[in-house]
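To start, the structure itself, in structure tokens.
Left out: one protein chain. Kept in place: all the others.
The chains carry the letters A and B, assigned in the order they are written, with residues numbered from 1 in each.
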Amino acid sequence: MQRRARAYLSVAAVGTVLLAGCAQGTGSQKTNAAYDRSTKLSGKVSVMGFGATDEIAKVRLAEAKKAMGSKVTVKLIPGDLDIQQFLSGVASGDAPEVVYADRGQIGSFASRGAVIPLDDCIKGEKIDTSAFRSSALDAVTFRGHVYGIPEFNVVQIIQANADLLRKAGLTLDDVNGSSWSKVSAANKKLTRTVGGKLKVIGFDSKLPEFLPLWAKANGADLISADGKTAQLDDPKVVQALTWAVGIYNAQGGFGKVKAYRDSADFFGSGNQYASGTLGAMPMEQWYVNVLNDVSPKAPMAFDTVRDQQGQPIAFASGSAWAIPKGSKNPGAACRFARVMTQTSSWVKAAQERVRLRQKDGGLFTGVLTGNVDADKKIEAMIKPSGDARWDQAIRATYTANDHTFSMPANPAGQEFETAWQDGVNRVLNGQQSPKDAMAQAQKEAQKALDDAWAEIGK
Amino acid sequence: MTATDTPAPRIAESAPLAVGAGRSGGGRPVGNPVGKIALAVTMSVLTLAFVYPFVWLVSASFKPRGEVFDNRLIPRTFTLHNYVAVWHDAPMALWLVNTVYVTVLATVTVTISSALVAWGFAYFRFRGRDLLFGLVLASMMIPGAVTMIPTYLIWHAAGFTGTLVPLWAQNLFGSAFYIFLLRQFFLGLPRDLFEAARLDGANNWQMFRLIALPLTRPALVVVGLFEFQAAWTDLMRPLIYLRDSDTFTVPRGLKSMVDQFGFGGEFHWELIVTASVITTLPMIVVFFLGQRHFMEGIATTGTRG
Partner (left out) sequence: MSRRRSAVHAGDTRAAWLFISPWVVGFLVFTLYPLIYTGYLSLTDYDVINDPRFVGLDNFRALLSDDKVILALRNTAVFAVMSVPVKIVLSFFLAVLLNRAGRATGFFRTAFFLPKMTPPVAIGILLLLMFNGQSGLVNEVLGWFGINGPAWTTDPTWVKPGLVLMSLWTVGASVIILLAALRNVPQELYDAARVDGAGWWAQTRHITVPMASGAIFFLVIVDTIAALQSFTEAYTAYFGAGNSTYANSAALFYAIYLFQQAFQFLHMGYASAMALLLFVIIMAITGIQVRLSKRFVFYAGDQS
């Protein structure tokens, strides 16, 4: 009996050693690639994290398939990029040929060698990187090398209830952030509480997600440009946080605002603007489409977010194409990325959308592509809608698009974000003061960064 | 199991206590009308609490996007559009077939294998039994997140990634939870039954198949239903093992559809709730049909001897 047990265990031990050999990263695999715009391509390209859903995607996908040629089979693995899914593939040496990831993730993938630098790809396929928005390119550039081809841009604009503003004797200038004292005053005027319950949210500063925006508006960055030093305890950041939290405190605390905000019919006809329960807030530009769809008559007013000098400002995020290390068809992957993001593909896709919108009588609000040339051409396709509100929204969107900033790629990606978001949450939950919370966050974030940067040498 | 069997000694101890407690007014069986009504009311309230969220889901699935969260039980605008849209452009039929295939295999294999192993641990005495059973328990104590990668590597080494095999094949070896559960039920069977059978010449296999299994039918049905629910709704395994959308199971397919509409956060909640309802309905049907066997299982236990 004991002998048998021992036999079993030794089998297990041997098996472990064997299989531990399998548990390699793709570090030992070489990615030999010849990138050339004129080569004929073949083989398989599996695309992880992208689904060909709307016309913007479908049209460009068709273009990409055409450019790659009939010998290439494209297999989409639909659904947002799931890190467990991706890592399982990488660990077993079975990575997809190309991944579609959030730009904010590229830094940590790049620093670990999960995705390869695209210098050769860009040269060989002649990708014009100057066509991409600098903030978009910054987010995917790590240690001087580009690791992702940017796609799409998401920016914020101030979306306000014009009726409520008017009734309180306020203008957009009072809520666009150009003067924080004005916003605080406007917040007090717009907020309405009845019987201890919040009835109208004056201004929603959208913490914790929008801390980078407010910090930048105050002239501070959360992280240094080289991605090595956290700057969370910068007095200007603390100032921004204190002000933004103050907005909530003036309304009875974050808990109340959050609870009220969550009970709103966000995507429906009873949304916060249509029901007159929100004064103003910064919000991503795609929400304009939703509002136009479900509550076209809502009394809206739009402007870009402004910094303390009154200049438009927006935090840009979006996606990017990257080639995993161990990709078995990097040549095709590169061409795929090029065609998906080139101006002509975007324009064709936008034209299709215009056609569809004309058919169903909807509003075409443009597409923020992350590609400057494409953006200009598509903006020219936009016709005045006849409704001043939505035109104002589109104008604000495109203005914001020209004044974006983003966070530089850094190897501690998620850990850094968790550190400052946790700090903000502690303040929102009343557990710490802004100064203490950011001091703690600074410690945690800097440690994460230091550890991550130290790893890179090894 | 009759009253004269092994339970008797323990109950005899407590019977005097029971007599002593008889002073408390003698328990009237719940045959009286007040008791019955009280029971009915309690059950209804509890049922409402448990059922309400699902009713909300069903109601929401018939609403257009703008009304999903308006908290009305009866939709203001009743629409079947979601049920059409959710199947549109998606190989739903294929996904259903895959899901049924995986679920049936997973359920059948785990029930049989867990019963075998549980019986081994319950009936027999052998050296190292308790230690081994401790290991069974121990296997439940490891967080899934870390065993995910090694398990994936094993399946990859065996060449089965990308197929449906990893979704059910582990069940061939039993599952600690069900082994533990079934062992408890097997331990509850009186040994005299088996002694008697052995005297009649029955071997181990016959005792297992002809006595132990039938007597624990309710528990086996429970195992089957639980595993059905787990296999049907599993998302994690299809997510990491399946690449080709033709091989997806329903939960995996629905996730990809939901993510589709998620760009920029434009979640189409009305499709998410509809997908949730569609995923749940078959299970409700199976469960409702399956748990009749609870009742039948009961009927046989009282007439042994």
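As a convention for this text, a contact is a pair of C-beta atoms (placed from the backbone, for glycine too) under 8 Å apart; a residue touches a chain by one contact, two chains touch by 3 or more.
Everything numeric in this text was worked out from a predicted model, so none of it was measured.
S.K.: Among the chains present, which touch the one that was left out?
M.R.: Contacts of the omitted chain with visible chains: A, B.
S.K.: Out of A:Thr73, A:Asn249 or A:Asn429, point to the residue that touches the absent chain in the complete complex.
M.R.: A:Asn429
S.K.: Which of these, A:Tyr35, A:Phe254 or A:Phe267, touches the one chain of the complex that we don't see?
M.R.: Among A:Tyr35, A:Phe254 or A:Phe267, only A:Phe254 touches the chain that is not shown.
S.K.: Tell me which residue among B:Ile37, B:Val51 or B:Val97 touches the hidden chain in the full complex.
M.R.: Checking each option in B:Ile37, B:Val51 or B:Val97, the one touching the absent chain turns out to be B:Val51.
S.K.: Could you list which residues of subunit A touch the chain missing from the display?
M.R.: Output for subunit A: 1, 8, 11-13, 15-16, 19-20, 23-28, 80, 83-84, 87, 90-91, 108-109, 112-114, 197-198, 207-209, 254-256, 258-260, 262-263, 325, 412, 414-415, 418, 421-422, 425-426, 429, 431, 448, 455, 458.
S.K.: Spell out, residue by residue, where the missing chain touches subunit B.
M.R.: 1-3, 5-7, 10-11, 14-15, 17-19, 21-22, 24-27, 29-30, 39, 42-43, 46-47, 50-54, 56-57, 69, 113, 116-117, 119-127, 129, 132, 135-147, 149-151, 154, 170, 172-174, 177, 179-181, 184-191, 195, 204, 208, 218-219, 222, 225-226, 229, 233, 251, 258, 265, 269, 272-273, 275-276, 279-280, 283-284, 287-288, 291-292, 294-295, 297-298, 301-302
The criterion applied here is as follows: only the chains that are shown with their structure count from here on.
S.K.: Distance-wise, how many Å sit between the C-alpha centres of subunit A and subunit B, to the nearest whole number?
M.R.: For subunit A versus subunit B, the centre distance works out to 40 Å.
S.K.: Name, in rising order, each residue of subunit B that touches subunit A in their complex.
M.R.: Those in contact with subunit A are residues 65-70, 126-128, 148-150, 152-154, 156-157, 161, 236, 239-240, 243-245, 252, 255-257, 259-267, 269.
S.K.: Tell me, which parts of subunit A touch subunit B in their complex?
M.R.: Where subunit A meets subunit B, its residues are 1-2, 5, 19, 22-23, 46, 51, 53-54, 75-80, 82, 84-85, 87-88, 91-92, 94, 96, 154, 265-270, 284, 286, 289-290, 294.
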